[in-house]
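Below is one structure. I have some questions about it.
A single protein chain has been removed from this complex, and every other one stays in its place.
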Amino acid sequence: MVATGDTMPDSLIGPDFDAAETEVISVRRLMWLRFKRNRLALIGSIVLVLMYLAAVFAGFIGPYGLRETHEKFPASAPLLPRFIDDEGNFSLRPFVYAMESKVDTKTFKRVLTSNTEVKHYLHFFARGTPYTILGFIQTDIHLFHVNEPAKVFLLGTDKQGRDLFSRIFYGAQVSLTVGLVGVSLSLIFGTLIGIAGGYFGGLFDDVSQRVIEVLISFPQIPLWLALAALIPPTWTSAQRFFAISIVLSLVNWGGLSRQVRGMVYALREEDYVIAARYASASNWRIITKHLLPNTLSHILVIATISIPAMILGETALSFLGLGIQPPMTSWGLLLNQAQHTRVLIQQPWLLTPALFVVATIISFNFLGDGLRDAADPFAN
Amino acid sequence: MALLGENGMHPNLLEITDLKTRFFTEQGVVPAVDGVSLQIKRGGALGLLGESGCGKSVTGYSILRLVRPPGRIVGGEIRYYGRETSRGEDLTALDERSEELRQVRGAEIAMIFQEPMTSLDPLFSVGSQIMEAILYHQDVTKSEARKIAIETLDRVRMPQPADVMKNYPHQLSGGMRQRVMIAIALSCQPKLLIADEPTTALDVTTEAQILELMRELQDELGMAILFITHDLGVIAEMAEDVAVMYLGKVVERSDIETLFADPQHPYTQALMQSIPKIGQKAGRLEAIRGMVPSPGNVPAGCPFHPRCNSAISGLCDTKAPQLQQTRAGHWVSCFLYDDGSNAKIVTQNNSLDRKTPLP
Amino acid sequence: MAQYILRRVIAILPTLFLITIFGFLVMEAPAGDFVTSYIVRQYGHGNTEAARIEDELRSFFALDRPVYERFVTWLARFAQGDFGDSFDLRRPVRDILNDRIGLTLTISLATFAISWGIGIPLGVYSATHQYSKTDNFLTTVTFVGLGLPDFLLALAFLILGWQLTGEVLTGLQSVEFLDQPWSPAKLLDLIKHMVIPVCAVVITGTAWVMRVMRGNLLDQLGRDYIITLRAKGVPERVIIWKHAVKNSLHPLIAALGQTLAWLINGFTITSIVLELPTIQSVYLNATLQQDVYLAGTILILIGFLVLIGTLLADIILAWMDPRIRYE
Partner (left out) sequence: MIKKLTLLTVLLIAVSALGLVSSQSMYNEAPALAEMVAAGELPPVDERLPAEPLVIEPVEEIGQYGGTWRAVDNGEGNGWTQMTASVEPFLKWNRDVNGFRPNIVTDWEWNEDATELTVNFRQGVKWSDGDPMTVDDYLFWWNDMVLDENVPVNAPFGTTVQGELMSVEKIDDYTLHFSFPHSNPLFLEYKSRGAYHSSLHIVPEHYMRQFHPKYSDAEDAADLVNHYGWSSRLHHPGMPTLYAWMVTDYVEGQRLVLERNPYYWKVDTAGNQLPYIDRLDITIPEGNVNELVALKGIAGEIDFQSRGINLLDIPLVIENQEAGDYRVIIWNNGDYAWPWIMPMYDYPDEGIVDLMYMKEFRQALSHAINRDRINEITSLGMATARQFSLSAESPEFQTEEGAAFYQEWAASYASYDPELAGQLLDSIGVVDADGDGWRDRPDGTALEVIVDVPAEDTPTVDRMDLIKEDWDAVGLNTVLNIITWSVVSDRHFSGDIMIRAWGSAAAWGLVSAATVWTPIEGVTYSVGGARIGDYYNSGGERGVAPRPGSMLEQLQDAYTELISILDPDERNAKLLEAYQIHIDEGPITIGTVGEHPNALIVKSNFRNVPDFGLTAGWDLAFPGTADPEQFFFDQDG
């Protein structure tokens, strides 16, 4: 933030002021203020909140189900709601025309002809395909819906004739959680080893540091590939999902662990830890009461920063066909379908999951950046 | 305008007039230095005394224009009579990246800092860091610069200066590093040395040696010193004149003997009483009541009134006193010595202006 | 210094051995072996004969031997520089790597040089002009660059290239130049083919370098010694380039250790998407086909380069940083 950094340690926001009565809540508040100030971080977190909400409410936002196929509309271009009919009349309520679809035997292309006689209006909060939210709320209310035979595909359909718009949000459930699950596993693993290494030192520390050193220097993709190839192929897609998370975290925990270790290492020498040790507090107590809380904010920041890599990892693995398998879907898997020449040339709408991936990664980067600054309010 | 001395030389080396340096932070604007005026005589030694956060360091940084964003000098004048000895030049008017300013830094005015441990570039040898200063200010060859550097090291009483040249900062102790810092500062024989708490980070023995050294050097070289410290003892040893700062303002100013003999401002008095004196029983130390408020949250009226034992309610908490001369060369900013007739009424001296756009 | 290096080299050896075991095991662990996958692929290509000679094939490739026996045999040969033969390509692994290392390094070194060459100055500019319009722009670009997977970029560039030039610039050379001796025309052809992969990888690479550089430089610019330098009247340009930049290279040099392995396995998916004849592409196929010696050798090679890279980085750091040197 401030380039001069430590140049006025005694003059401005030095430790003298922290304890002042007016500033008791200042650490947390300062973090928030600093975070709020970072507009990009704020935007990033808003985007992410929306993404995660959309993933949770995928069934509601998408007009169609995850596996609902529209047999006459495979790889269909977007069929958007319209406001102006073929005669040029304006309608405030969006509508669509029903489409006839036939394959032209000469060009092998599907030809859509719209039936302009009937307007099918979009219904909002209307009943459609049933779905569940969070595994227990069963409902069939969709944000918007149009009655058969008309269709509305905001982002077109995939080669199986499934609504891409709906599927992207179902895919988000996997892609967005794989990062969280992976990071949580990394956190547990990395924090335990990091704290243990930093606190106890010794041989354990040496060995774990050596392992981590190799691990974090290793290019990720070959390691992912090698580990993903280990997943028993007979596993169901849910098991696979967790296996992929584990693979991602196995590759990732090292960096996290190393940073935690560094912090613990520094904290170990702090007065209050030494005091606790002289007071013959147990190691466990020192770790859980003193070390963990003090490293927590940093750990969370590091975790946030490593989520994008995990999301990209899942995307890459699924893109190569080594990741998530149907009937689940994920952004990587959706993109796996999009890596065809025909898609790039004739069906570009199938690339929209890439936009979601990019937006998510960028948002996480923004957020992580903001959190990192905020977590260290005295950095400047 | 002060009188010109003989041969048209201005008697003062540096004159700071109504300096205002502010920090535009996310919580608002912090008036770190709020209308400070000081004079440093040629070859004189001015002590700037105050607690942490009173703005004394920022004042020092302001002179060399070392205040970085979000800090900025917003008003006042720093007139330097080192080169333009009669008319002087206003350092605040110079561009931060200008060649003119660069030639002031190090060559005319040098500065040493509180933290000798971090104030040297860890990747370069001590010698090269001293030589760097010389090479950028004097038209000498490398080997000449080396010679000067060794001489300077010798001058700061560095044992085996030629060997130390090859050492890296991390190989030296704190005191040695501070000597190196002083050597860097002295290598170009500046007319003014700003010493920003140069001994705070050092142990007592080393502190004494460094202070001793600085005094000797001042005598030898005849340069002026601006000595910034919170330590009355240090001030007593080093300074001829003293300015006491509190929350960005100078509250009392006089020569050193006067100040120690008759401190007038309640804050200065409190400071004096907080020093343990030989013969006084431990545990009877008088501390100043309360804490220094945040500079971003300056109380209305006299900034010291919430902690002041002699505060006059209705006056001190509404009006800000001005610096008044109570006797020759002794200036105090307090209503105890002022009827308040020419005081400004400041109901809200809180400069936390949240509407101010952030830099 | 020499002792320091020697100590580090000796410390590498056990790690290297562990990596070797790990590499071999990871390749061995998946269900089935090369023969099963070979037979299936042969059937896919219409050759129904292979299934009939499954056992012969297995003994031909010595896959009927127990794992540890194969590992020891292989390790013994590995130590002598014989990496075994690829099952799939029926060629010594060594030859395969030899064939590909040139182009792999050409492209990765070009990518590396460009991303660092651009990333460092831009990072410096960004840090020294913090919160300026350019800095904000560059920072945003950096974030986007870091968010874009290079393989998607490569795909997009490929199509863009096709639409602009009518040529499909996959691979690294036009077929007509494959066996030709080097000539200006061949070089030009190579450069033409390198544009897409290099651009795709450089964008993310530059973004990373820039971000690291900016962050570290900002950190360094806030240090006390910078104030000292300013106070002694050193020109700003010198402060930045001679002192601050040198001090902020630390993480980048530490990253050099990873870069060495990255050089031969850095942009795997892009390689596959763009059909680059690099070691990366071979590695993916070998992993999928359980071509144990080929995949294992590459994996171990990567591990080896990681260790060497880390060592080199440490040596450079020690050379640059007296604090490490005199420890």
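Each chain carries a letter (A, B and C) given by its place in the written order, and its residues are counted from 1.
We adopt the following convention: contacts are C-beta pairs under 8 Å (C-beta built on N, C-alpha and C of every residue); 3 or more make two chains touch, one makes a residue touch a chain.
Model, not experiment: these values are computed from the prediction.
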Whole complex considered, the hidden chain contacts A, C
Which of C:Thr15, C:Thr139, C:Ser281 or C:Thr297 touches the missing chain? It is C:Ser281
Contacting the left-out chain in the complete assembly, out of C:Pro121, C:Gly171, C:Gly215 or C:Pro235 = C:Gly171
By the document's definition of touch, the residue of A:Thr191, A:Gln220 or A:Gln325 touching the omitted chain is A:Gln325
From A:Lys159, A:Arg210 or A:Lys289, the answer for touching the chain not displayed is A:Lys159
Taking the full complex into account, what residues of chain A touch the chain not shown?
-> 67, 69, 71-72, 74-75, 103, 105-110, 159-161, 233-234, 236-237, 321, 325-327, 339-342, 345-346
Tell me, which residues in chain C touch the chain that this view leaves out?
-> 31-32, 36-37, 39-53, 56-57, 59-60, 88-91, 96, 99, 158, 162, 166-168, 170-171, 175, 178-179, 271-273, 275-277, 281-282, 285, 288, 290
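Heads up, the rule we're going with is that only the chains that are shown with their structure count from here on.
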Per the centroid of Cα atoms for each chain, what is the distance between chain A and chain C, given in Å?
-> 26
Residues in chain A with touches to at least two other chains are numbered 2-4, 6-7
Check: chain C positions touching at least 2 other chains come out as 130, 223-224, 227
Touching residues (chain side chain A, partner chain C) in the complex = 2-7, 40, 210, 213-214, 216-219, 221-222, 225-227, 229-230, 232-233, 308, 312, 315-316, 319-320, 335, 339, 341, 344-345, 354, 357-362, 365-366, 369, 380
In the complex, the residues of chain C that touch chain B are 130-131, 223-225, 227-236, 238, 243, 246-247, 320-323, 326
Touching chain C in the complex, chain B uses residues 61, 64, 66, 69, 97, 102-107, 110-111, 113, 115, 118-125, 132-133, 136-137, 168, 170-171, 181, 184-185, 188, 359
